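Of the protein chains in this complex, all but one are displayed in their positions.
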Amino acid sequence: MNDGVLSNVLIVVSLTLVLVGAAAVVLTRHPSKQAVVLSCYGLLLTILFVAFQAPDVALSQVAIGTAVVPLIVVLSIRKISLIRAEHTRATDQKEGK
Amino acid sequence: MTRRIRLVVLVVGIVAFAAAMSLAFTGMPHFGGDIHAYRDAAVSGTYAHDTANVVSSINFDQRGFDTFGEETILFCTVVGVAALLRPVHRERRREVSDAGLVLESTGLLVYVLFPLTIVLGVNVVAHGAVTPGGGFQGGVILSTGIHLLYVGGRYSLLRKLRPLVWFQQGEALGVVLFGALGIAGAALGSALFANVIPQGQLSDFISSGTVPLFNIAVGMTVCSSVIVLLASFLDQTLAIRADAGNDSVRKPRSGFEEGSAS
Partner (left out) sequence: MNYYAYFVAVGVMLLGVVGIATSRSLVHAVVCLSVAQSGTYVLLIAVGFQYGGVAPIFGGQVGRTTAVVDPVVQALALTDIVVSAAVTSMLLALVIQIAKRHQAIDPDRLGRLEG
């Protein structure tokens, strides 16, 4: 029964961590910080899947949720700030002419 | 719609949704109970085909057609992203230098981790039917391994190691292979995506019939599609810039040089 209590504690803790992690991702308004928080949240989900005896899901979550998706988010944020910088430069030039 | 109305709609929706969900959950079997009808059916099906990893067996043997649908979703997404992010007529491509500042320890770590990750990815794909893992996970690990070179500041090396055309064709080939295996199941066996190869001994490396072959096909597709996907985004961020030529004055180049690989 000791084993059961231990796994119960593990499950409750990992579920709570996931809930807190999701709140952190949503409440982080700054997009580039959010990418880092999203990566950590992916790791918390991985821990949850391991606690729930789902190694296959955990493996794909760790590869996709903590590496690929945050990388795509970071690249998009960087591209968008570049677009804005180019736009401001272009308008500045027009006004300066 | 103003922000205020939107918030009101949101609160109403959340309250209704939460109420409906609580009602549904009270009628569900208790959490952690031992009644799982689908589990029992899936386990006996998996045993009949001598596959060790039940999840792989479900994905590639029992639900092969669904996974084919998922493959197609992935394929279409990659085509869509590549079409959306291709350089358009008012943009130009610039040369990307490896001048970004990378710590020496980071570089060393990348050189150690790069081969390890590739080997791990291949291993996860190959043992998909026996241990946790399979085509999806292994494919993603392989493609992340290749992109470690970008972390190490070697974008030019990444581009050399990643002839994009091969991966574009590899992706298509993977999908075609998957479909062909499914049709082979229909031709030689009883149904589409039937497991027609002798299944061998449970837990052996060569076991569970067509499952390892499906794993390889999926691994090819997933690895290639993630690489093509990331390549489109990397290209946009590093190489593609709006063309200044349309706005009469051509501006000095120096403005574009900031932080190439940070």
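Chains: A and B, in written order; residue numbering restarts at 1 for each.
Rule of thumb we're sticking to: contacts are C-beta pairs under 8 Å (C-beta built on N, C-alpha and C of every residue); 3 or more make two chains touch, one makes a residue touch a chain.
Because the structure is a prediction, the values reported are computed rather than measured.
Chemist: Can you say which of B:Val54, B:Val96, B:Leu109 or B:Ala194 touches the chain missing from this structure?
Modeler: Candidates B:Val54, B:Val96, B:Leu109 or B:Ala194; residue touching the omitted chain: B:Val54.
Chemist: Need a quick check: the contact residues on subunit B for the chain that isn't drawn.
Modeler: Touch set of subunit B with respect to the missing chain: 3, 6-7, 10, 13-14, 17-18, 21, 25-26, 28, 30-34, 36, 38-39, 42-43, 46-47, 51-55, 57-59, 63, 66-67, 70, 73-74, 77, 80-81, 84-85, 130-132, 136, 202-203, 222, 229, 232-233, 236, 242.
Chemist: Please output the residues of subunit A touching the missing chain, sorted low to high.
Modeler: Its contact residues with the unshown chain are 3-4, 7-8, 11-12, 15-16, 18-19, 22-23, 25-27, 29, 31, 34-35, 38, 41, 45, 48-49, 52-57, 60-61, 64-65, 68-69, 72-73, 76-77, 79-80, 83-84, 87.
Going forward, only the chains that are shown with their structure count from here on.
Chemist: List the residues on subunit A that touch subunit B in their complex, please.
Modeler: Of all residues in subunit A, those touching subunit B are 55-60, 63-64, 67-68, 71-72, 75-76, 78-79, 82-83, 86, 89-90, 93-94, 97.
Chemist: Which residues of subunit B touch subunit A once you look at their complex with the stated criterion?
Modeler: 53, 55-56, 124, 132-134, 136-137, 140-141, 143-144, 147, 226, 229-230, 233-234, 236-237, 241-242, 244, 247-249, 251, 255
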